[in-house]
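Excluded from the complex is one protein chain; the other protein chains are retained at their positions.
Chain naming follows the written order as A and B, and within any one chain the residues start at number 1.
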Amino acid sequence: MSLLFHSRTLLPGAVLTLLFTAAALISLVWVPYDTTVVDIANRMKPPSWLHPFGTDQFGRDILSMIMVGARTSIAVALVAVGIGMAVGVPLGLAAAARKGGLMDEIIMRANDLVFAFPSLLIAVMITAVFGASALNAIIAIGIFNIPVFARLTRGAALSLWNREYILAARVAGKGSARISLEHILPNVANLLIVQGTIQFSLGILAEAGLSYVGLGAQPPTASWGRMLADSQTMISLAPHLALFPGLAILLTVLGLNLLGDGLRDSLDPKLRRART
Amino acid sequence: MLQYFLKRLLSLGLSLVAASVVIFLALEVVPGDPASYMLGLNAQEDTLAALRQELGLGGSLFERYATWAGGLLVGDFGTSYTYRTPVAGMIADRLWVSLPLALYALVLSTLIAFPAGIWAASRRGSHADGAVMGVTQLGIAIPNFWFAMLMVLVFAINLRWFSAGGFPGWDAGFFVALKALTLPAIALALPQASILTRVMRSSLLDTLGEDFIRTARAKGLSKGQALWRHAVRNALIPVLTILGLQFSFLLAGAIIIENVFFLPGLGRLVFQSISARDLIVVESVVMLLVFAVIVVNFTVDMAYAWVDPRLRRRR
Partner (left out) sequence: MRLRKFGLGLVSALALAASMGVAHAKSDIVVAMQLEPPHLDPTGAAAGAIDSVLYSNVFEGLTRFGPDGSVNPGLAESWEISEDGKTYTFKLHEGVKFHDGSDLTADDVKFSLDRARADDSQNAQKALFTGIETVEVVDPLTVKVTLKEPNGSFLFNMAWGDAVIVAPESIGDIKSKPIGTGAFKFTNWVQGDRIDLEKNADYWGEPAKLDKVTFKFISDPTAAFAAVMAEDVNAFVGFPAPENLPQFEADSRFQVLVGSTEGETILAANNKLPPLDNIKVREAIAHAVDRQAIIDGAMFGYGTPIGTHFAPHSPDYVDLTANSQYDPELAKKLLAEAGYAEGFTTTLKLPPPSYARRGGEIIAAQLRAVGIETEISNLEWAQWLEQVFKGKDFGLTIVSHTEPMDIGIYARPDYYFQYDNADFQKLFADLTAEDDPEKRSVLLKQAQEMISKDYVNTYLFQLAFPTIADAKIKGLWENQPTQATDLTAVYWED
């Protein structure tokens, strides 16, 4: 039963994720057509053997654009999650190590504060200050990943601090920083991987939303959200322009979510115990 | 309890002050001059200076912050640079669109999620459960602005059941206005309903595994009776928390959907005001939204502490 459940989410999730990651990686060395060359005479052609997904309003190959767009989306989301983890996890560990202390209080209040800001509006503000670019999209998404990881880490670490082996380590004279690194972090790693996958998929959606309103990567770098925005007025003329980028976002996010669920089911010790 | 309450109240106050400083400073460094935006390409330097003077863009940083924050305390949000009307009035007008839209989406998402979540939980592992879970996965993964675009194509342009967007105002009649909000509310509700269904299902499954349910079952209640009498009620706590969070998210997060359907809501107001460098509007709206979230969180914390005294010591 549980094995069946595994294969139902883990496998398709992994396949979809791999597919888009592969598309992004391949686009680094090869794409069917150069996405920076426009060919007005061949614009808005429906899917054909030469262009499986058709061509866009400037005559560029949509399949190639989606491959390059995958690169943009994945890069932005991955780095944003990386920022969230790199800052959030140490904060969470530090807060848990001195539970109830001033440090804990400050970190948690600062977290609440960031949570209280409407994220999309802040992203709009950030790009208003620094201009629209992939880098600023990364920062805007990354900032809102910090409290997620800080909270998660703190919560998980708190329950570990009461364990006996931690007490033993304490008695042995290890400092709290060392305990956090050597004993706490490895035990919350699984949780972080699962959450990381979920945040990654949210990051892809956020990047798509930002570039849809024109605040993500700038042309000629292809991005899925901008492809959708550009195709919007042509949707009744040439639906394939809006169909394929939308599907790409949907399938990538779906893949990551399924992968995250699958990983949680197989990594989470509580669930595993519950099943056996 | 009183001590805990006061402590949280103090932290609430500090958070608001911190938020106002962050918002003010962030917008102070935004490049772009509202006066030159308003007067355009042929404006002369003396004209610009005259306008800047009138907008109150002179004065030191601290003075301007004090004027703004002091005004907020007494409910004066200042005067919009571009529209030249009180910001409070503009926000109130836009709230009449954003608030009902958020509520509408929330009601839709609850109406979908509760039955779907309970149904899936009661048939855990069945094909029905699998189907519900599959649909919710799609609902979470679909970019809502894309979904909105597709709905406009089908229901407004092709079938012409709904108008493609815009908002006639509540004066035009309740159902006319509600109809205009329907497609946007569905676009907003879909991902929320999917998340809520999953939360509902998993929190039901969690409570079903707890001791008191086992006791109830041991006492001879059927699975269905146990589910309805005990589990649903207990599962509501996490669900209500999520609902609270979703509401504040919907209020501010509708910005893209408001653009797709050209609704005159809060999100679009902020978006337009940033383009026009009407910073006083941006500051005030963002501050209001932050205030709403902080107060909602505070209320939820208090409610928890009231229900569960253990929590008072925990944070």
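Going forward, contacts are C-beta pairs under 8 Å (C-beta built on N, C-alpha and C of every residue); 3 or more make two chains touch, one makes a residue touch a chain.
What you see is a predicted model; the values in this text were computed from it and never measured.
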Chains in view touching the one left out: A, B
Which of B:59, B:166 or B:209 contacts the chain that the document leaves out: B:166
Candidate in contact with the missing chain, chosen from B:196, B:276, B:290 or B:305: B:276
Of A:137, A:235, A:250 or A:263, the one touching the omitted chain in the full complex: A:235
Listed residues B:37, B:65, B:119 or B:298, member touching the removed chain: B:37
Positions on chain A where the hidden chain makes contact: 36-38, 40, 43, 57-58, 128, 131-133, 214, 218-220, 232-237
Interface residues of chain B (partner: the chain not displayed): 31-34, 36-44, 46-47, 50-51, 54, 82-85, 90, 93-94, 149, 152, 156-157, 160, 163-167, 169, 171-172, 259-262, 264, 268-269, 272, 274-277
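Following the convention adopted for this analysis, only the chains that are shown with their structure count from here on.
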Of all residues in chain B, those that touch chain A in their complex: 11, 14-15, 18-19, 22, 26-27, 29-32, 125, 130, 137-138, 140-143, 145-146, 149-150, 153, 157, 209, 248-249, 251-253, 255-256, 259, 267, 270-271, 274, 282, 286, 289-290, 293-294, 297, 315
Chain B-facing residues of chain A, complex: 1, 5, 8, 108-109, 112-113, 115-122, 124-125, 128-129, 201, 205, 208-209, 212-213, 225, 228, 232, 235-236, 239, 242, 246, 249-251, 253-254, 257-258, 274
